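The complex appears here without one of its protein chains, the remainder shown in place.
Note that the chains are named A, B and C in the order they appear, and that numbering of residues resets to 1 at the start of each chain.
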């Protein structure tokens, strides 16, 4: 249901509204107290209602329009495939004071970095000015930002999991860091080929990016560490879970770790530490945060060696994408940080 | 996140807060603008936090207390197994002005009906005074009600699906009505035996109530029709989907059906009609309403005979239970009907 | 692993070997003691190994060849989309003494029937001579047959479930028969569009053929009854489950029903009756027969009216397709009926 907006309202547009991330943005903005969605674009579904594609939004009174005719808005969210935003960045900036891009086009700081992981950038001059969306590591630069680059989902999970260890000098960046990620099928986006058809994709533990995953670049950029990164697809739709195996030079205790995580995240509204305790849910799990903008982080010590195992779980479409983008927009425009992102998630929930 | 409550605030308690329905009530009330949860009881988890059991509610600052010491509240929700509320109804009514019971104890109007489907009632004098929660069929009696009986999930789905056909005299109650229901594992509640363990429960199409399901009684009470009712368990956690096969005496057209459904539900905030059209989601589906208080209803005509196939989909824990209870409480206490129930659901979502 | 073949060996070819049904045929024939697969065709995967597409058959030493160059074999299985076999039936018959077609092209007996449910047949003269594969209803005509039409999966489940009631004159064909079917995603075949992508297809109860399903024609042809037929897609890959709601003119007892089912199936190696008893698995379930050629059938009486609920569960790719085809070929060529079809299935198994 549409929640009533307040007087401090901003107009918003979503470019690429039929994809999963675009739909998630529309959902968040539809119920956001400070934003009013005035446009959603789609090349393939022009003139169809938003609810035609996203059945949860059947009540939303909006039809997709061509991406050629952008309306003038306060904030434009671009939920297009990698490479599209860089082609249209001028049009986006003409249309909106604030542009939040959810692709990988503006996440890296330099052209050299970009070229190492992607193919040639068409407007590298924007790379330096774009602000990385993750407020937990870049809040101060987001206020008033013109161009915001929403982080990659797997990078987000990894960065949030490991950051306290760097903040607390448990890790320096020279250690071996193995990151073993498990992700849901929504990471593949709408569409997808044979490998994402239900019969082939159900029940899998599939190494889909054994090595060479591009999100390594973001992790290195923000944590200063080169990670050994492997991504598996598992049977869920939403969710990214990063298990980081790290080996600090000096021994650490559980108390040290609790102190580190509390130190980094005590005041963060969207990160909570879950590490042990009783019950069924003792460590971070994607199910626990499905549909929400919350990240769960946690850890365990290996009694047989110096290993610290760090767990991090997010909803890849929320904290890993659309939720992070709205969070960053909230910061950029100066509205309540948590506005529109209060949903607590469900329990129980199946394979969210 | 806790949403700020307004001045028109009521205190609320949840008896039986560790079960799935109790957790769902706590979630809804935690974010409800007009209610403030002051107590959640549990015999087995006394002194544990709500978040210990319900990981989505880790931020909720509340611990389970013994059900023996009920606080005085404006509204008490009882989410206890069948037979418990009738034993404690006096204590509940002492503690609260309004009692909303989510069990089957007060759904039927007469002792004779109750005895036909359940075992002896200990306080049959309450049966007549209790109001059935479903606002779509009983709104006028819910305002100011003292004792509200929240409907059964499968009965709710069936009643909402068929009601327009009775309202529009497409059906009279003498026809053959076959109702084939598919439900998720949360219907079995927390706990559950071998049959609900993950290895045995995954991927099933299991006839778990081939005949004799007790919700037939509610359907007959409110629609005046005796249904042929069969329930299958399928692989989802949340959701109830009722497919009703009916054979009207006189031929009907799609136009007649659209008119009937619009007539009954045009002004209902929590029922929408979905019948055909293009795209992936052309009929009611539990996925489309998972996590929400929305019911989807729809229909199709069989070209080869007079059959009308009616589809109805709800989240059994929301519209089929906790959401319906909060909706009814909203009506009973005179706050905005949709308050606390605005969540639109997610797309895509796995097996919710 | 390849099982050693015996002296009574027949050569076999599979046309359309990359699809799900083609792969299932290759699996069965690879381990069949009496057949030796000498060719599998594929237009899109020519020269790729069978194991490239079907990971369970990586050890099979066979590469796909063009369908233009058919080898001469004893038996050819055509696992091509509807409409392809009728175009190539002469080539198939030139290449093989026995042709088993798994599409709908030759299932119906007359051109009039075919035209009612499909588009114009190009060789209607074959319709009458083709033998329907289901040995349980057509065993005597399969021996030595030249052209065999393997039955539709949903029709097979329904026919097997209801047949004893007609054999025992519990039903005459004039009664109302409602058939509510639940099927897995493999029914959609390899490929499939948006609706079968994992994010959209997971966790669903989706009315995908509310009315007008073509398998009604086969059911009417063999049982002489017009059924009210509705098909839902649910979250499993393999499996078809038919729940038939029937209303006999005269009352029947459980004893009558047991007698009817035993009468029809006492000597059938691939049908078992499951109706009540204790434990977790008390009625037919697709999980119980996944991967096997077994059909489970069962029933329950409605105490409140004359309804008999009949349950029937098969693996749509086995008893509903490739297994049925091999069973029929066994009968046609005079080898042991159960040869190559002895697999018992697994317990537990997830969403098979």
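One rule holds in what follows: a contact is a pair of C-beta atoms (placed from the backbone, for glycine too) under 8 Å apart; a residue touches a chain by one contact, two chains touch by 3 or more.
Please read these numbers as outputs of a predicted model, since none were measured by experiment.
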{"item": "Of B:80, B:202, B:243 or B:344, the residue in touch with the unshown chain", "value": "B:202"}
{"item": "Touch criterion as defined above, residue of C:67, C:320 or C:350 at the omitted chain", "value": "C:350"}
{"item": "Options C:11, C:31 or C:304, residue touching the unrepresented chain", "value": "C:31"}
{"item": "Contact residue for the chain not shown (choose from C:23, C:164, C:210 or C:320)", "value": "C:23"}
{"item": "Residue among B:237, B:252 or B:294 touching the omitted chain", "value": "B:237"}
{"item": "Touching residues (missing chain, whole complex) on chain A", "value": "176, 178, 180, 182, 194-195, 199-200, 202-207, 210-212, 216, 226, 228, 230, 232, 234-236, 239, 241, 243, 245, 247, 280, 282-287, 300-305, 307, 309, 311, 313, 348-352"}
{"item": "Touch residues of chain C, complete complex, unshown partner", "value": "1, 3, 20, 23-24, 27, 30-31, 48, 52-59, 184-186, 236-238, 269, 272, 274, 277-281, 285, 287-292, 338, 341-352"}
{"item": "For chain B, residues in touch with the removed chain", "value": "20, 184-186, 188, 190-192, 194, 196-199, 201-203, 237, 350-351"}
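Here is the rule we go by: only the chains that are shown with their structure count from here on.
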{"item": "Fitted rotation between chain A and its twin chain B in degrees, CA, nearest 5", "value": "180"}
{"item": "Gap in Å, rounded to a whole number, between the CA centres of chain B and chain A", "value": "34"}
{"item": "Shared-contact residues (touching 2 or more other chains) in chain C", "value": "194, 199, 202-203, 235, 350-351"}
